[in-house]
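Only a single protein chain was left out; the remaining protein chains are all shown in position.
And now, chain A:
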């Protein structure tokens, strides 16, 4: 599947939601924990060698599962292949919880669902659509299903 590396590079330079040096181990058997600068930008996770400006790699954070791995670590796996895990080692339990929370909220799908949730709740409570003020109330991706079920 073709993609433009420059687009990803540009994204990796954007302000990050979270960035920290973590231990990281790939999903392949026998892979070793390495120190990486890990950076969360929108729904992508970039990881860099600690002294380099270009990321080594990028993961798309959609349809993934974030699981705690003792001690003070977590793993990311993708729904379609749950045994294949990317492992991360944090400096503390607090850091681990911070990363896990941020990663779970990072996907576009999660944000979209949250937006729809708040929109629906606000509309129920006020009778008004909070998206109207932004001029996006008609957009298909923010629509609720009809209550036909």
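Definition applied: a contact is a pair of C-beta atoms (placed from the backbone, for glycine too) under 8 Å apart; a residue touches a chain by one contact, two chains touch by 3 or more; residues count from 1.
FYI, contacts and distances are computed from a predicted model.
If you had to name the missing chain as UniProt does, which of "GPI transamidase component PIG-T", "Large ribosomal subunit protein mL44", "Sesquipedalian" or "Barrier-to-autointegration factor" would it be?
"Sesquipedalian"
Which candidate, A:18, A:89 or A:122, sits in contact with the chain we can't see?
If we include the chain that is not displayed, A:122 is the one touching it.
Since one chain has been left out of the picture, which residues of chain A touch it in the full complex?
Residue positions of chain A that touch the missing chain: 1-14, 42-43, 54-66, 78-81, 84, 103-122, 125-126, 130, 132, 134-149.
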